[in-house]
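Of the protein chains in this complex, all but one are displayed in their positions.
Lettered A, B and C in written order, each chain numbered from 1.
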Amino acid sequence: MTVESTAPRKPRRSAGTTGTKSTAGKRATARKSPGTEPELVQLLTPEGERVQNAGTAAYDKYVADITPDELRGLYRDMVLTRRFDAEATSLQRQGELGLWASLLGQEAAQIGSGRALRDDDYVFPTYREHGVAWCRGVDPTNLLGMFRGVNNGGWDPNGNNFHLYTIVIGSQTLHATGYAMGVAKDGADSAVIAYFGDGASSQGDVAEAFTFSAVYNAPVVFFCQNNQWAISEPTERQTRVPLYQRAQGFGFPGVRVDGNDVLASLAVTRWALERARNGEGPTLVEAYTYRMGAHTTSDDPTKYRADEEREAWEAKDPILRLRRFLEASNHADEGFFAELEAESEALGRRVREAVRAMPDPDHFAIFEHAYADGHALVDEERAQFAAYQASFADAEGGN
Amino acid sequence: MTVESTAPRKPRRSAGTTGTKSTAGKRATARKSPGTEPELVQLLTPEGERVQNAGTAAYDKYVADITPDELRGLYRDMVLTRRFDAEATSLQRQGELGLWASLLGQEAAQIGSGRALRDDDYVFPTYREHGVAWCRGVDPTNLLGMFRGVNNGGWDPNGNNFHLYTIVIGSQTLHATGYAMGVAKDGADSAVIAYFGDGASSQGDVAEAFTFSAVYNAPVVFFCQNNQWAISEPTERQTRVPLYQRAQGFGFPGVRVDGNDVLASLAVTRWALERARNGEGPTLVEAYTYRMGAHTTSDDPTKYRADEEREAWEAKDPILRLRRFLEASNHADEGFFAELEAESEALGRRVREAVRAMPDPDHFAIFEHAYADGHALVDEERAQFAAYQASFADAEGGN
Amino acid sequence: MTQTESVKNLALAKAINESLRTALEADPKVLVMGEDVGKLGGVFRVTDGLQKDFGESRIIDTPLAESGIVGTAIGLALRGYRPVVEIQFDGFVFPAYDQIVTQLAKMHARALGKVKMPVVVRIPYGGGIGAVEHHSESPEALFAHVAGLKVVSPSNSSDAYWMMQQAIQSDDPVIFFEPKRRYWDKGEVNTEAIPGPLHKAQVVREGTDLTLAAYGPMVKLCREVADAAAEEGRSLEVLDLRSVSPLDFDSIQASVEKTRRLVVVHEAPVFFGSGAEIAARITERCFYHLEAPVLRVGGYHAPYPPARLEEEYLPGLDRVLDAVDRALAY
Partner (left out) sequence: MTQTESVKNLALAKAINESLRTALEADPKVLVMGEDVGKLGGVFRVTDGLQKDFGESRIIDTPLAESGIVGTAIGLALRGYRPVVEIQFDGFVFPAYDQIVTQLAKMHARALGKVKMPVVVRIPYGGGIGAVEHHSESPEALFAHVAGLKVVSPSNSSDAYWMMQQAIQSDDPVIFFEPKRRYWDKGEVNTEAIPGPLHKAQVVREGTDLTLAAYGPMVKLCREVADAAAEEGRSLEVLDLRSVSPLDFDSIQASVEKTRRLVVVHEAPVFFGSGAEIAARITERCFYHLEAPVLRVGGYHAPYPPARLEEEYLPGLDRVLDAVDRALAY
């Protein structure tokens, strides 16, 4: 790769970004795996062993009293989220959805952080936070409307304190910051969490969100899922140092957590939320994870990344890891897994049926919510549209 | 002030940014002076004494062989720049200029950094870099066109490798980064320097410039003059940690230099430029200084800051400091100062006369440079305009 | 309060200031945000004294980042606040353009009506004050084209006061263009009179021969044009449009059906400007009434010129009269 290290090097560059030609394969192997990242907070190894050391000390207490029931809950959330995600992917293949953005591989980051939240906290997602939505109690079928093309989101954000999916990269980090400023003004002790990706970290809006939240000491957690890719661009195209370090220069702490470790994601997010509630202001959490699938169903990752990379990450699967832990610690038996399997299938069926039953919007929906208080031109155009539509009805009636 | 420290505090915030009411006076005294800033690189004390210690070690070599002649040159640059600036301010009062943005107090930061540059380096200024322009050999009267309202800049940036003044805060940092990417592509070992203010540090564009320059390892120096104010807003409204620290999270070094110390500004900028030339990529230099005057001639700082603050900074005057050093080290005699005084007066006269002689632009200049390759509508409007103008001439001729 | 106490003679900037004060007093959810809006009271002193009286929590000096200002205002609106955001000058709204166009304008529709965006974006706009680059622009068309936004511009102190009241009460985002060259013009404001709707045009001078339609800073000019034309025996009707989105086509149509001629005047470049939309739609609505094409007077298709050329660039008395003559000559 051609991204330079911060260490001095000579001789001087010859032609900018042209460097040694590297193949995707070489890149993949050169890349560090999360287990070897020194700065990574990890509580469960890929093998499902509980880690406790100097690096985890600050976070252990946030999961110290976690019950087997809660652990099974986390497992269930991840499994059902993955099942929902797989169903959506296949619904897209069947033409029921126009597009789908899979979260495959990111379940631990999303369920861990999502389960750290209180009901009165507020979530600002990107377009991939299906697992967080699940934790908030958003009906999964609600998420599918925009991907089916029947609406642009449309659920009530205040219903579950889960804001609409935001597609313009980075925008929602400012909304989250503003919302958090409002929380502070209200004297409430809720917290706000803003999700974004490694690619998004480059957007000016995200930096401005860091600035505003720091200056106003807003109770917001910036939760960056570094899934290694922004469509076809590896994280090195966005930064030459680990992303969690970005926060420091804005005056608040950043931490990198193993985003494939649901326990660590839960603990670190709880810590960050506690900071927010305590009036200590913003925190950046970088969840180090991997986008196992394509960027969306429109994408073809074989164009830009090697299979080996994906395979290396498969060994760190977030669900497998917790399953190993549950099994080794006898926190879950065969019955649990079997029941969950059935529940999973039922969920898939329910989603499938709900999507197929989703009606196309009425044509007049075009004009429906352009404005809250109305707009003369919209009224005029709606009337013209009605007359035009009626002309066909007339014509048909006349035949 | 209401900006929170990064240290935890309890009880929790009650109403966001509403804090204890503080007067401008209290603020001023609470504020640290540059001399007491632990992180500040300083080579000359306000009393004109040369500092050499662990903190200066990395930079001393960049001014180790500086000659008395060069020192007098720096002094001369600062004095003439200040004289020019004062003349422009009074020309504004006389109605010859519509506006002026004074650099008073920032001479050392500008001359120190400006004199660190090579001819083939390229400068991207804000609207206040009159001292840097001076170092580049830009005719000072060129700078006045936009403030008089006869053009929007209009000098040839390639004439002195000094780009046009940029008013939209932060924009030019991206231009500088792109230019530096081009330098690297060309395999040249020139460097680029982008000036911006403490206020500008909040703009998304500046963060994006940091990202691009880091990712492409562009040979650019970001030179932030933290003059403590963005119009009426103190730097605490932009950041809660020192600005130089911003760089680290983007993967390149930042350093805070005493911006009222011309020698330190020179040394630190030379170091940063050397990094750029050596292929080590971007550097952020925060020059800690003070805007002694109003934001512009339209501004009234008595509305928002206390006289005491300005007075405290007067003791750290950049010119006085170097004069003390020159005198103490016998590097300059009375004759030098007297001659400079005369040169100064001559410069003032020349500028005054040049401004007064500056013709108003021809009316057709409106259409002149809208496009390089022409545009049919501009041609049409120009023709209409000509006909319209001619109708008055006709009318007058007819009377 | 007696009738006389509620009628004040205020400069336009002061009328906005009073209107903000009234709104801040009436509703604790109203906030004022922007660069230098606090102690300084804004570079035009429109927010003068507000921070002193309402505190730093409600009159918020922001970091220097327009996208951040609008983006956090959106978040505050989602939390139930009603932010009134100041953009320091017209030319500095563009860093916020993305947040305005893709978020502020569309959030209500995206949520199928389940959230509202009561955000006012105040923008001092237009030329005529001899300023440097980026300080004299009229970008209203760039907002009017965007569905989800409302765009208004008062021309006098009374409208400035009342339209700001109405904009703050609106549950839709309103881009509020303030005619900065008129900030110092005084006019009567009755703070108790019940005003007409925000988006309705007003006939500010009746006439029979031709209609002049304008908004914001150009209304005063059009009145002067009408005075000058009257001396030549021509009766011009002057319409203060007040709202650019929606445009009050009914009122324009009513006037044009009477006068049969229309000249639209704005500072913004003519090309793709408000005049184009008005001309197109009024020609459609009044095709058989118009005796002349709708003519437009505005800026040229060139970057806003340096101050010493702005008089030539901006519509002035003679240029509007010239258009009036041309329209009448058909």
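We take it that contacts are C-beta pairs under 8 Å (C-beta built on N, C-alpha and C of every residue); 3 or more make two chains touch, one makes a residue touch a chain.
All values reported here derive from a predicted model rather than from experimental measurement.
Engineer: Touching the left-out chain: which of A:104, A:167 or A:354?
Structural biologist: That would be A:167, which touches the missing chain.
Engineer: Identify the residue among C:22, C:102 or C:202 that touches the chain left out of the display.
Structural biologist: C:102
Engineer: So which of C:7, C:228 or C:276 would be touching the chain we can't see?
Structural biologist: Checking the options C:7, C:228 or C:276, the one contacting the hidden chain is C:276.
Engineer: Could you please point out the chain B residues that touch the chain left off the display?
Structural biologist: 151-158, 163-164, 166, 168, 171, 173-183, 185-186, 204-205, 208-209, 211-212, 215, 368-373, 375-378, 380
Engineer: Name, in rising order, the residues on chain C that touch the hidden chain in the full complex.
Structural biologist: Residues 67, 91, 94-95, 97-98, 101-102, 105-106, 109-110, 133-134, 141-142, 144-145, 147-148, 245, 268-269, 271-277, 279-281, 283-284, 287, 292-296, 300-303, 330 of chain C touch the chain absent from view.
Engineer: Would you write out the residues of chain A that touch the absent chain, in ascending order?
Structural biologist: 2, 15-19, 24, 98-99, 127, 145-153, 167-169, 199-200, 202-205, 230-233, 237-238, 298-299, 303-304, 360-361, 363, 365-367, 370, 375, 377-378, 381, 385, 388, 391-392
The working rule: only the chains that are shown with their structure count from here on.
Engineer: Please work out the Cα centroid separation of chain A and chain B, and write it as a whole number of Å.
Structural biologist: 42
Engineer: Rounded to a whole Å, what is the gap between the Cα centroids of chain B and chain C?
Structural biologist: A distance of 35 Å separates the two centres.
Engineer: For chain C, what residues touch not just one other chain but two or more?
Structural biologist: 57, 62-63, 65, 67-68, 95
Engineer: Which chain B residues touch at least two other chains?
Structural biologist: Each of 15-17, 202-205, 237-238 in chain B touches at least two other chains.
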